[in-house]
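My structure is below; once you've seen it, I'll send some questions.
A protein chain is absent from this complex, but the other protein chains hold their places.
On to chain A.
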Amino acid sequence: MGKPPKKKNLADKVRKTKTSTEIKNNPFEVKINRKKFDILGRKSKHDVGLPGVSRSKAINKRKETLLKEYKTKDKANKFIDKRFGEYDTKMDPEEKILQRFSMERQRTQDKKDMYNLNEEEELTHYGQSLSEMEKLNDMVDSDDDADEKGVLSAELTASHFGGGGLLRRKTQGEKDNGGNQRAKSRQELIEELILKSKQEKRERQNQKEESQVLTEKLDQDWKSIQGLLAHKNAPKADRLEEEDKPKLDEYDMMVRELGFEMKAQPSEKMKTPEEVAREERERLQKLEADRLRRMMGDVVEDCTKTQAHMSADDLNDGFILDGDEKPTLAYQDGKWNINEEGAKIEGDDDEEGGEGESGEEESGGEEEEEGSGEDSHSDLDSEQESEGGEEEEEEEGEKDEVPATKSQLSEEERKAQAEAAKAELPYTFKAPESYSDLKGLLQGHPADHQCIILARTQKCNHPSLAVGNKLKLQKLFGFLLEYVGELASRSPPELSTIDKMITQLYGLCQLFPEAASKAMQTTLVDSAHRMEDVLEVKGRAAFPQLDMLIYLKITALLFPTSDFRHPVTTPALLYISQALTKCPVMSLEDVTSGLVLCCLAVEYVSFSKRFCPELINFLLGVLHLAVQDKTSTGYSVVPPFRQNGKVSDLLVLSDPESSQTWSKKTLPLSATQTLTLTTDLDTDHYRLSAVATCMDLLKHCSSLYRELTSYSHIFQPITTLLSKHLPIKTYPAALQDLHGEILATISGSLTSRPLLVFQKKKPIPLKLFTPKIVEVLDYGKKRGNTKEEREKERLNHKYKKEFKGALREIRKDTRFLAREKLNEVMGRDAERKRKVKELFGSLATQEGEWKALKRRKNSRH
């Protein structure tokens, strides 16, 4: 069916191409457009023209359009196809058919439905009524049918369409096998085929029936079970609804709300530990690269670090209210209450009552975890009591630790505090408006609780909760710093409390980098200013207090110390340097402070390995304090140290024997303020510890600055001091080892290096007068200079061309029409001539006949 037209098409094509090539090859048909220049890489379409072909095309086209128009001119009748959407080209044919169908249906229905009340429209599927199909519920899925219908057995198709190849082969095979057996006739073969297919059909039918039976049975079984299931569910629901209708009490509302609460939604895939680790590693790598970039100091302004970053497993709890704030269900006085409100109420109570007392929230929370209902008030109390007891103990421990702060509290206040400690901490805190507020908030709590208070304050006043909170928290950082400073300046300093607060400070700093850096800067500058004032008057200053040392350390914790230039750490390092150069060492406390500053300096520069001269100077000076014979040294110490003076024997051991009982200990930070050494032995031990610290720092420095070109010159005085002047013999073995290690490191370094040359730079190119390049699109003609002018030119040109083309077309049209008219006239004339001729002829014959008749008459006569 499909093949014959195809073949025809192909033949057509062949013929056509043949003609076209023939035409092309025919030199009389071809017109060659002469080219002036050959341009490489340009393909022109118009080098060969076929005027005959194009003319005939044009004529044909005119015949189809213009001629038709001409012919129908002055003819009033017109055939219009009024079928729906016939002339609408935009419509899909499919759609068109659908619309037409529905319109037809409507039309018929309108007519029918006038008196027909009951009859519904029959829906059909493949021409069969759907309602009937539904009734026969044993019908198999149509899909199956379709499938089977679609698949014909291979043999059948082969026999039908294979051109009888199958039959022939079979006969051949039979011939091979049977030899003389008579070949089956075609008729027989076909009968056989039919038989086979019929058999197959029957088998299929059987199978279907069987499966149907099975399905029915299954259905039956299901129905019995379904009944059972329904029994369980249905009545309950009914009853609920019955209850529902009379009154909508709070409980039900709550239940409904719970029901409508957002269900668990598909979240992002849980990350495997490997993935988490990988992400973390990538993040760290990126940050590290960033840090390195900043360290090198290339000033790339578009800092990618615009936000505080979150770790992969950050729960984002900086931004979303935590479990603490989420409204949790709890009973209070037998009523549902949302915990937050309760907390708020109690928070208010606290404010009134001064110290935070009540706080059933936590116990409430625990209650929930236990899952018990309303009856847990009793064990709640006991729990509270036990907790309170614990806290009291803690409190007492704290009191012992800090007698100075506690002593000022009166006995009554102490009692009140004990009671306060019994109760839990409140949950909400107002953000402190001033430093004294914060102090009031934190005073009298143990360190852990202070941390919790701070954390809760931070959460309650999160910037996302209210507008002013951001400012409040920004202030909080400053207050907290001040508080830390105060803690550090107490005696004895409460360093463990500070230690716990670092996390809070870090968190706040991550939230508000600007505010934090500003606060830190202010602290640093104030202190530096004070030092500067003293320096101007006296020419020297005292070592910074412990609080400043702590601030400097915190700076190093919060901000990257390795940056080439950083708004906080650079001034901080300058401050350290200032202290190390301008503060003379007068006592062992000063030595300790200086060593702390040295440690800080080492930490500041350890990553970036930057050179800090003051550090080396100071360490040299400290070691110089331990030298016994100050005369004839091969090195010179740098101010603030003096070659010899009244305090230059500060670290000389009073008794060399004391080094035997010495063991390495870390120095306490509080020793920067007050040092109570009672015996000479203690003092000697302390001296040895200081020397050990100093040597340890030197060891760090000596490995840190290995790459510097002037390494040996930097450490030359230290080498001299260590190897010749330090009474190392009297020092314990550990120190002697350290001493040997440092000397080995220093002497192991390269002393020779290449002489300096300038960096190679690119040669500066000669100055050239670069030609001015003007874009010329069309040569030969002068074009407008500006873009608009050129565009206008181009459009004008195009218009002209089009105009000419249109004129030519019109002329051709008129010529064509004139020719047609002429043809018509000629045709008409020829017709008339022919008719006239015909008439003349008939007349002539008539005349002839008449004359002949007349002649015969005459002859007869």
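The rule we apply is simple: a residue touches a chain if its C-beta (ideal position, glycine included) is under 8 Å from a C-beta of that chain, and two chains touch if they have at least 3 such contacts; residues count from 1.
By definition in this document, contacts and distances are computed from a predicted model.
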Per UniProt record, name of the chain withheld from view ["Myelin protein zero", "Trafficking protein particle complex subunit 2-like protein", "ATP synthase subunit a" or "Nucleolar complex associated 4 homolog"]: "Nucleolar complex associated 4 homolog"
Residue touching the undisplayed chain, where the options are A:577, A:702 or A:730: A:577
Residue among A:428, A:457, A:474 or A:617 touching the omitted chain: A:617
Touching the absent chain when the full complex is considered, from A:70, A:435 or A:564: A:564
Touch criterion as defined above, residue of A:438, A:669, A:721 or A:746 at the omitted chain: A:669
Full-complex contact with the absent chain, from A:441, A:460, A:480 or A:528: A:528
Touching residues on chain A - with respect to the absent chain: 284, 287, 290-291, 294, 297, 301, 303, 305-306, 308-309, 492, 495-496, 498-499, 502-503, 505-506, 509-510, 513-514, 516-517, 521, 524-525, 528-529, 531-532, 539, 550, 553-554, 556-568, 570-571, 573-575, 577-578, 581-582, 595-596, 599-600, 602-614, 616-617, 636, 638-640, 666-670, 693, 696-697, 700, 708-711, 713-714, 750-759, 761
